[in-house]
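Right, one structure below, let's go through it.
The complex is shown incomplete by one protein chain, all other protein chains being positioned as in the whole.
Note that the chains take the letters A and B in the order they are written out, and that residue 1 is the start of every chain.
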Amino acid sequence: MEHDNELKLQAYLDGELPEAEAREVLKWLAHDQEAVLLQAELKNTRQALAGAERLIQLPESREFFWSKIERDISRVERTEPAQSKESFFAPWRRLLVPVSAAAVLGIVILSVLGPMSSSSMAENEVSSEDDTGFVYRDDTTGTTMVWLSYPAENEVANQEPATKL
Amino acid sequence: MRDKFTGLIVLVALLAAFAAFGQTPAKPDKKIEVQLLWGTDQPKSPNPAHRAVEADIQRRLKNSPYKWSHYFLVTNQTVFVPRGSATNVAISQKCSLEVKDLGKTMLELSFFGQGKKVEKRTQSLPRGEVFIYSGNAPGTNAWLLVLKRLD
Partner (left out) sequence: MSDKDHSSAEDKALVKAAQQGDMLAFEELVGRHRDKIYARAFSMMRNEEEAVDLSQEAWVKGWQRLNQFQGESSFGTWMTRIVINLCLDQLRKQKRQRTESIEAMDQESGGVERQMPVLTVNPTAGLERAELRQRIDKAMAQLSHEHRTVLILHEFEEMEYKQIAKTMNCSIGTVMSRLFYARRKLAALLMDLKKNEQ
């Protein structure tokens, strides 16, 4: 069964399909035994999960837990008004002395060492600005793999690439 | 005394700056091979134009979490990324990859699909290592975009 059809079956079970597509799935289920079996399995799993979440209790007493929250709330409320009363120039004044010294030192160091990489990351560190890629690193072969949850339409998988061999 | 010391630091800094920036030799472009692969459980690719994947990549894929039993080379291209600049690599009619040099072994990779940025990352790619973008392809197949340094 095509994966897209499997997902459609699931969407039908979850009531996420528009009416027309839901009717198509019903017709399909009427003559595809494999689909019927898969749907039954998905339905069993769904029914098993319904209301079957484990009941667990916070492992701290009510009073202790509340005391920590109360303390944090007080701390947050104390910090916020204090910042607004400070003089506009006070933070700048505090920063001025050490920053100016660091700037001079920085100029000297940069000049001696030459231009640095614009990235301050370690050699093998990766960072992704978006949340799409799932990263796996195999250190033994020096291979980094990223799985993109990208729709399986034909854009990349299309066998008509932009460049020819 | 303090003024003289500060003045000496600035002078040293200026001299060092001239030495460093004035004599930096031009670095060659980064040379990167970009391979598009097709992952499948079928022993033969439906496209006769597809070729065998090189042994090094096969070995890496064999030891990877990718679960397809066969891989085929769809396209293979070499791109040159000028130091400090970016190069756009067309993967297919709707997909492209922008590779930007960030110095040393670092690259910034931006993957585009249907004109939209799907993912952007900062990635180290030293010589001898391989970076792979991958994702689902129709059916139970996969596409894999393999990058390796040639310089």
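Just so we're on the same page, a contact is a pair of C-beta atoms (placed from the backbone, for glycine too) under 8 Å apart; a residue touches a chain by one contact, two chains touch by 3 or more.
Computed from a prediction, not measured in an experiment: that's the story for all the values here.
Asker: Which residues does subunit A use to touch the chain missing from this display?
Answerer: 3, 6-7, 10-11, 14, 16, 34, 37-38, 40-42, 44-46, 48-50, 52-60, 62, 65-66, 68-70, 72-73, 76, 126-128, 131-132, 134-137, 144-145, 147, 149, 151
What we mean here is this: only the chains that are shown with their structure count from here on.
Asker: Report, in whole Å, the distance between the mean C-alpha point of subunit A and the mean C-alpha point of subunit B.
Answerer: So the centre of subunit A lies 23 Å away from the centre of subunit B.
Asker: Under the stated contact criterion, what part of subunit B meets subunit A in this complex?
Answerer: Residues 6, 9-10, 12-17, 19-21, 24, 36, 38, 46-47, 49-51, 59-60, 63-66, 74-77, 90-96, 102-106, 111, 113-114, 117-124, 126, 128-141, 143, 145.
Asker: Can you tell me which positions in subunit A touch subunit B when the two form their complex?
Answerer: Residues in contact with subunit B: 2-4, 104, 107-108, 110-119, 121-130, 132-133, 136, 138, 140-165.
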